[in-house]
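What follows is a single structure, and I will ask about it in a moment.
Only one protein chain is missing; all other protein chains are in place.
Entry: subunit A
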């Protein structure tokens, strides 16, 4: 109390009010000195560790009871009846309250902002979840409606018939090709070979038909697309090789003249 009052004496009070307050301070200080000297006479007591808790709790209880009685009998008293003093004190109090409320306001505002941001984020997440759920539902529906056809077996049968058809078609094409080649691109006559043999000791080589050459090329290209080259050997009749190369149906290997491949028409 003494400290509190002394702060207000710095303001521009009329002299009388100041005197009044100082007298009040002096009075209270004297009271304190009396109390203190009484306390000094009581003497000191230390606490034994063994029953410290009980002793201290009893002491606390006694002190609290006395405190309580004091508060009961006490009436709120005015610090002073001087209006200037009261005005200054009132101003200080209101200033403090204002500061406290301002801090509280800023804290609450920042908290609100955080909560709003959280709310926005949660809402976004919720929307995304809803959309995901809808998409999943749609997919589920589609899958369900598909399952309604007694489909699998029928599809399999359809595929099998398709494959059969394609195979027969392929066979027909190959036979037609073979027939065409035999008619228009036959192998040269044997007799010529024998004649050649008698004149120059060239070995007899079994020539293979153009159809066979083409088959080899096609099979190599289809079976091993990374290695579509075949080696030209003596069973290939050279004019037919030239024919294939000139028509653009076959290509030589860029580095090795003894190898060739079929042109990739299917790509």
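The criterion applied here is as follows: a residue touches a chain if its C-beta (ideal position, glycine included) is under 8 Å from a C-beta of that chain, and two chains touch if they have at least 3 such contacts; residues count from 1.
Heads up, the rule we're going with is that contacts and distances are computed from a predicted model.
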Practice task
Write down which listed name, "Mediator of RNA polymerase II transcription subunit 9", "TBC1 domain family member 13", "Two-component response regulator" or "Centromere protein M", is the UniProt protein name of the chain that is not shown.
Solution key: "Centromere protein M"
Handout entry: Contacting the left-out chain in the complete assembly, out of A:44, A:78, A:143 or A:223
Key = A:44
Practice task
Considering the whole complex rather than only what is displayed, give the residues of subunit A touching the chain that is not shown.
Solution key: 1-4, 6, 32-33, 36, 39-40, 44-47, 49, 52-53, 55-57, 59-60, 63-64, 67
